[in-house]
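With one protein chain withheld, the remaining protein chains of the complex are depicted in position.
Showing chain A:
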Amino acid sequence: MGTLGSLRRRAVATAAAVGALALVVGCGGSDDSATGGGKKDGKVTITMGMYGVMGIKETGLLEQYEKENPNVDIKAEIAGDEQTYYTALQTRLAAGKGLKDIQGIEIGRAKEITETQADKFADFSKVEGTDHFLPWKESQISTKDGKVLGLGTDIGPMAVCYRKDYFEKAGLPTDREEVAKLWAGDWNKYVEVGRTFKKGFKDGDVAYMDAASGLFNAMVYGYPEQYYDENGELIYETNPAVKEAWNLSADAAEEGLTAKLRQFQPGWDPGLANGTFATAVCPAWMLSHISEKAGDANKGKWDVAKAPKGANWGGSFLGVVEQSPVKEEAKKLVAWLTAPEQQAHIFKEIGNIPSSRTALDSPEVKNAKSEYFSGAPIGQIFGAAAQEIPDKQVLGRKDGTIKDTFSQGLALIEQGDATREEAWKTTGERIEKAVG
């Protein structure tokens, strides 16, 4: 839904619609403090609001912290879908009620938070032992006057996931090194391989890639500036990076190289299970989704190769709200949760790539291999991809919405509803509306 990283986090699509109401309605309550956290009889209660699979609760880190700090009691609430979560968070920030001590912030929302809600979040710039993050990660959640509103959890470096068996049938190499060589350094080559694939693959109805929007995102996110420039001005119309990505994705759509699916939407999952496409541009966090949905039947058929260019798709932060009665304790918890050891732990358990440099360099991460993906050295592949991510990444307030709008524009071309010029024009009109 909303933003990039959130896509992985939608468990059930419908829960969004229904949950939205429940969340908006269900805020407030009869808590003693504004956030539900507080100190009582020497015991500290800290509340957390998160979304999707951030891996913090799922991998048992909260229990571990409670065990190490017996006086701390953590209550975590997790919304399935980030769009729903963020809508509720905005309402609560506006009302000053119903917030948790610790709130998750998705990368697509980071700019909006730093621009409009900075005074409602506590500052991390003076918290010690937090200098282990990738430099661009921290700058994304910092305000202009140097306030740091949160600490990073994961990032989304990208690679290309592909079906070895289909590549073989199409007469392409199957070894991940050789496959990576086919498209090294240029997304155009990735599409070129697709043309070869289409010609070579005679065995049934299999598309080269899942969706044109996946390619578009991968290309756009490889540049420091995407839809906004540093001054917060919209530049998507003139940004050559966007235009280039649009044109190549439109080529792929028009030439029938895509399965015309929508990532993370119905049709995509059965597509994975039944193998209706041969490649998907995959951020690290997508691997767990693919292995789950494609299932045991396809184990060992998938592999991971280096993407033509490094790019970042998704990632999150944890922030502490200013009005929390246990601000210092909450900050301490956040610092612990995002420390290198814990990030490496989450990576090992569910594959989210650490945003901590130290964790990325740790042997645990570097030597990790994925059994499902034919033993691919995912620690190395994604670690290297993380190094290639541009050091500066300019975020914009409506990044998530604009990305979704472009995806729909490409869908118009895929479905044959519009030519690429018409679709571009429609997309522009919709973005004008969306940014207000």
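In this text, contacts are C-beta pairs under 8 Å (C-beta built on N, C-alpha and C of every residue); 3 or more make two chains touch, one makes a residue touch a chain; residues count from 1.
Going forward, contacts and distances are computed from a predicted model.
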Chain excluded from display, named as in UniProt, from "ATP phosphoribosyltransferase", "Sugar ABC transporter permease", "Lactate utilization protein C" or "Manganese catalase family protein": "Sugar ABC transporter permease"
Candidates A:T87, A:Q323, A:T358 or A:S374 - the one touching the absent chain: A:T87
Given A:Q64, A:Q265, A:N367 or A:T419, the one touching the chain that is not displayed: A:Q265
Sole residue of A:S125, A:N274 or A:N367 that reaches the chain not shown, by the stated touch rule: A:N274
Touch criterion as defined above, residue of A:T116, A:N367 or A:Q387 at the omitted chain: A:T116
Interface residues of chain A (partner: the chain not displayed): 1-2, 10, 13-14, 16-18, 20, 87, 90-91, 93-95, 112, 116-117, 260, 262, 264-267, 270-271, 274, 276, 401, 404, 407-409, 411-412, 415, 417-418, 433-436
